[in-house]
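Below are the structure tokens for one structure; questions will follow.
Note that this complex is displayed minus one protein chain, with the remaining chains in position.
A, B and C label the chains in the order they appear, each numbered from 1.
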Amino acid sequence: MASTTTSRPPDSREAAQRHPSGDNRFKLLDRTITKHHNSGDALIEVLHAAQGIFGYLENDLLIYIARALRLPLSRVYGVATFYHFFSLKPSGKHTFVLCMGTACYVKGAAVIHKEVEHHCQCKFGETTADGNVSLVQARCVGSCGLAPVAVVDGQVAGKLTAASSLDRIKQWQDEEVTR
Amino acid sequence: MKPRVATVWLGGCSGCHMSFLDMDERLIELAGRMDLVYSPIADVKEFPRDVDVTLVEGAVTNDENEEMAHIIRRNSRFVVSFGDCAVSGNVTALRNGFDKEDVLRRAYVELADVDPQIPRDHPTIAELMAKARPLHEIIPVDAFLHGCPPTADQIWFAVSELLEGRMPAFSPVYLRYG
Amino acid sequence: MTTEDLHELAEKETDRQRQLRDRILYCAAAGCVSCGSHATRDAIKKALKERNLEKEVEVLGTGCMGLCGEGPLVKISSDGSVYERVDEETGRRIVEEHLCEGRKVGAHLIDTSQPFFSSQQKIVLEHCGKINAESIDEYIAAGGYGALARVVTEMQPQDVIEEIRKSGLRGRGGAGYPTGLKWGIVRKAKSEQKYAVCNADEGDPGAFMDRSVLEGDPHRILEGMAIAGYAVGANQGYIYIRAEYPLAIERLKLAIKQAERLGLLGNRIFESDFNFRIDLRIGAGAFVCGEETALLRSIQGRRGRPRPRPPYPSEVGLWGMPTLINNVETYANVAPIINRGSAWFAGIGTPKSTGTKVFALAGAIRNTGLIEVPMGIPLRNIIFDIGGGTPEGTEFKAAQTGGPSGGCIPAEHLDLPVDYESLATVGSIMGSGGLIVMDSTSNMVEVAKYFMDFCMDESCGKCIPCRVGTVHIYGLLDTISRGKGTTDDLALLEELCVMVKETSLCGLGQSASNPVLSTLKFFRHEYTDLLSKPESFVPSVSPDPASAGPADGPAANDGHDSTTHA
Partner (left out) sequence: MAILTLTIDGEQLSANDDETLLEIARQHDIAIPTLCHLEGLSDVGSCRLCLVEIEGSQKLFPACTTRAQEGMVVRTKTERLQRNRRMIIELLASEGNHQCAVCVVNNHCELQNLAYEVGLTHTRYPYLYPKKRLDASHPDFIIDRNRCVLCTRCVRVCHEVEGAHVWDIAQRGIHCEIISDMDQPWGTSPSCTSCGKCVLVCPTGALIAKGENVAEMEKKTDFLKYIVTARVKREWINTDGEE
């Protein structure tokens, strides 16, 4: 979307459609903000929208939202860091979301947890140093019948073992090496 | 037979012992009521057995301290945490927010005047623990004497009570952090 | 929209269905979707098309069919056959053999006369697995929105509340507060503006009852909320749903749109003066937002930190206005009570816990999935009849209800009737409906640690006992589980558990100790087996301490030395 701002000579109509920041993704965000009448009560909705549009919540983005909703900066920052769904850092190229719900736990998710952390040299909730893999821990993805479960790049993978989990991660790492 | 008393100096500044000496002439009275069987101010090399009361100054901050704490516990009827470092870690524990290696580097390399090096790998040099810890996290402790340092009056009161076979019930006057 | 219009819609839809040769229902709830039920659907559709049956046979996605461990599940409407583990090939065979040749595909056919199906009684889930979750027409054809029509056109708000009160319905979110009573309080509160909120922030790990209802029968919740809104005098409803349920969110959005289009939500519902709108509010990953005051905070775009009660939300809620908060399953019971009467509902279950309860059965059990049983059914029936017992070669050890706020129920209490009061007598709670079975391989100290890890992580940090206490409880459990704990540590643990329970601000902290206390109550030996005694004074045998030599030096400090010396 940002690419629409390149090269062509600006006619007035196009300029009006463009966001002053030069990043038209903000227009999408503005739409959500306007829908909620710039109300501070809609902060969480707006953060959801912002994360959906930008992928993560950068400091400048939070400041933009605070101004638009007329909220104190620290309130916005406090809310963004309270909820685990919001991420203030870009996530890795791949994500491995391990379910740690009770059913998965009873069926051995803790072992997978340990092995994966060991293999990736990074803790759940973090991204590997090379920015390739983000490890995320979920409370319950609701596929308890398939326990233990992980959501691997958006796809639910059930009845996992430590070995089968590591295989998937190794595959990403190999791709990275060959690239 | 007089009660056997010991005082020990672990990871602290010895300010508590200085305060002990601040009891001044009362020390003479105390000497008549107890035997000081082990102390940094008495020339005894090994911790004796069957000690009635041991006052322990300082936090447990290296492996020698830790070993000593266990020896103290096994051989003392009453163990008293003597001063804030023993009670809560206090100044000795201020390093706990930092990594052990960083602390050593800061102390022995960055601030060294001559020959900067971290002393280790020698049998007589104790190994610093990852965290300095209050005494009661290492061994069970029977009484706690606060203050940095505890005042001579506090010490006098506590020791007198213990020598009478009573647990010192500290009034708020004697409950005094810092 | 009038009541007549509603009937007309229902008839039209029923006619449409009657004209079909058959309907193939596939489970489109998250569990089955994640094992590939969409691929199965496509295979079935393709097979139908190949045989030119696509107009005569309808393929539709429904809510949860229950047996989540054996998905994807497919059901044939005409004879009620249910198939398990239907992959693409099996889907094709069902069309070919069952539909065309009248021959059932034996290997995948589920015996629906087994207790898993026959022992259940479905009220909340009555439409799940039967109707198309994305079609309002099907919901209406199944009698949907009839209760709302009746309430709005024929009943006074007080009568509605009285009906709910007489039914004995209690809050299904866990605490079991009488629903009718709550509605009455909100009704009585004096205010121009009131709100009705649906708590769909189902956060217990291992619980997915609400999600299944929302995915399978979203209109049921909308109808229940609208009835509640009418009864208490609210014109605005909010559904607070967790972001982890994208499918449920999608279905709810669609359902709200459909209902608005037909005038079942909005202004002048059934041509009365009653206006009611529903908006979604999406949670953002905080378990504590299941607590009602934290939930209200979150709806207002704030950190989900609870506040002390009183005042209760029924008096001071959203934006300071009286607010009714009920759980998904509670709202799902409203329409059936209005339709069939409070006496019918009160006749199900036990006198104090009426109706049914949905449980998500998981863990070391053969039939994992979603079940609905009358209140008061013995735990044994749930686990051994419906659940089929623990997997081969293992033995039942405990059942955990109420998630991180609940407790473990050991084998000796298997005959306990499952109702609010009975569960409380053994230190557990009904909770929202997660039921996790543990077998002989489960280590109870580890189980307690698992739940404490959860509570520690989900603590909002507002009050001290929960913020710091849970950390220390976890630490003590960890010390003990590593075999480093002493009897003193166990005493400290118990004291702290009681203190956190007594002093925490909200339900999260107040119930955080339950898993520890209940495992301590029933499986204490698993803790004590790991303990050692704290170190203590070893007196010298010598009666004359003056003659005692130096104590054991650093070279010989194993503690027994001083006695052997003398």
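Just a few scattered comments:
The rule is short, and it goes like this: a contact is a pair of C-beta atoms (placed from the backbone, for glycine too) under 8 Å apart; a residue touches a chain by one contact, two chains touch by 3 or more.
Computed from a predicted model, the values in this text were never measured in an experiment.
Put simply, the hidden chain is in touch with A, B, C once you look at the whole complex. Shown as candidates are C:504, C:519 or C:540; the residue that touches the absent chain is C:504.
Of the residues in chain B, those that touch the hidden partner chain are 81, 84, 87-91, 93-94, 96-98, 131, 133-134, 136-137, 141, 143-144, 146, 148, 170, 172, 175-178.
With the whole complex as reference, residues 286, 303, 305, 307-308, 310, 320, 456-465, 467-472, 475, 492, 495-496, 499, 502-505 of chain C touch the missing chain. In the full complex, chain A touches the hidden chain at residues 59, 62-63, 72-75, 77-78, 81-82.
The rule is short, and it goes like this: only the chains that are shown with their structure count from here on.
This structure's chain pair with the greatest number of C-beta contacts is A-C. Centre-to-centre, using mean CA coordinates, chain B is 55 Å away from chain C. Per-chain CA centroids place chain A at a distance of 52 Å from chain B. Chain A contributes residues 39-45, 47-48, 75, 78-79, 82-86, 100-103, 105-107, 110, 138-147, 149, 156, 158 to its touches with chain C in the complex. Residues of chain C that touch chain B in their complex: 488, 534-540, 542, 545-546, 548-554, 557, 559, 562.
Within the complex, the chain B residues that touch chain C are 1, 4, 45-50, 64, 67, 70-71, 73-77, 139-140.
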